[in-house]
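A single protein chain has been omitted; all remaining protein chains appear in their positions.
Labels run A and B following the written order; every chain starts at residue 1.
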């Protein structure tokens, strides 16, 4: 079994670092929440103009947004800073963690944990709770389990996307922004019912990369709606398992990436 | 290394200024502009990555706005039809990089490291010098960052093509004003580093506010009229994206469009004056307090 105590110590160190910037941390907590507020506000603005979106009402769409925001904000909090990998390479932090007796990825994440993003996470959860309460869901034990499991699985899924996007930088240095297309792009994609999109673009993002299983299919299962695109209801309940596949794949890509870094150097 | 080109050409042309007093400031300006262009053309991977990312977001935003128009009354969302919305999104994805809404921290970085002191030693006003570099960058972005999303949009969506001859020149003027206005905003946000130790707060506030208030996420006409009007008159944000995009999709009659562009011009004057004033205050502070 992995001894978690060193990692707990790293987390404590990061939390303690923040106390030296108490005022600016408080400010950042409050400005950061606006990122998620904007996402949700955008959906509300769109519903001002049109009564449905991709065949979904505001309350149904809010459930999709809630699942997506909650999952993304949690992943962004836990793993999002790995997009700073280029910075870690340049400043030597990556080398520094490689000469310590712990895994490189957890060290990087814990040493630069953006706790200021906690406010987004809280807001995203709030939206999910409100949406789940007002969407007229007929609660069954399965749905209760799903409403808890789906955001957690979504968090794992987005974390995997973050890690893969960052690991690509080991091969191609200036990839920073390309990663955004799949991390923040994935968040935008999952914020709406996938019926909004169409053609190869939808197939690629929804099924090819698996973003449909973050918010859309769990939301359908919670609402008890049939999928206009024809997949059966159980897909919604099974969708958290996609996160496992993503996590395994991301771990593999990271391992190969760091091996590549170690064979090419900085 | 990043700043190398800029520094050299500034010094070289700056020295000549002594002899030819009238012509050279303009020559200096264009030389710096040229160096800005060349500097950005060396970031080839980053340019490709940026264009790719803007294009992906173009698909996302376009589909969403088309869905809105599809379900809205008369197929009009905020007064735009589907083709106009497609043009709005795809040109917007390109203009985003031309005006450079995000990701400019050059000045803040130089203030933080103290390198800014060497800017003050040059015989060129720092605001002008940064502006010249930024125009070079914008010129490079027109070629490399505006064209790819617009072409992608044309390939995959029915886009609205302007019908009035006056739209072309007006769009050019409006885009230029948008670049200047956006530069002014960015300069002011960056300049907060003269007074604040940590500029992440203003930077984040700018990044979050500018996207939505400039009309990147949805056209501001989706908002209630009084909000849209208040934003237009009370803030520079609509002048950064929304106005040139409204011009190119011919959302309003020509007279209204000309009025909106004039409003942009007012904001440009105000913002650049503010930059100059802030820079003077900052210089005085640097001289008196030694940073």
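Going forward, a residue touches a chain if its C-beta (ideal position, glycine included) is under 8 Å from a C-beta of that chain, and two chains touch if they have at least 3 such contacts.
Note that in this section contacts and distances are computed from a predicted model.
Q: Can you pick, from "ABC transporter ATP-binding protein", "Response regulatory domain-containing protein", "Xanthine dehydrogenase large subunit" or "Tol-Pal system protein TolB", the UniProt name of the chain not shown?
A: For the chain not displayed, UniProt's protein name is "ABC transporter ATP-binding protein".
Q: Check the whole complex and report which displayed chains the hidden chain contacts.
A: Visible chains that the missing one touches: A.
Q: Using the touch definition from the top, which of A:13, A:199 or A:228 touches the missing chain?
A: Only one listed residue reaches the unshown chain, and that is A:13.
Q: For the chain that's not shown, point to the residue among A:38, A:98, A:130 or A:152 touching it.
A: Among A:38, A:98, A:130 or A:152, only A:98 touches the chain that is not shown.
Q: List every residue of subunit A that touches the chain not included in the displayed model.
A: Contact residues on subunit A toward the absent chain are 3, 5-6, 8-10, 12-13, 16-18, 20-21, 91-93, 95-96, 98-103, 111, 259, 262-265.
The working rule: only the chains that are shown with their structure count from here on.
Q: Averaging only over C-alpha atoms, locate the centres of subunit A and subunit B and give their separation in whole Å.
A: Each chain's C-alpha centroid was found; their separation is 30 Å.
Q: What residues on subunit B touch subunit A, complex-wise?
A: 43, 45-46, 49-50, 52-53, 56-57, 59-61, 63-64, 67-72, 77-78, 198, 200-201, 204-205, 208-209, 211-212, 217-218, 222-224
Q: Can you tell me which positions in subunit A touch subunit B when the two form their complex?
A: 21, 24, 27-28, 31-32, 34-35, 38, 41-42, 45-46, 48-54, 172-178, 180-182, 185, 188-189, 192, 195-198, 201-202
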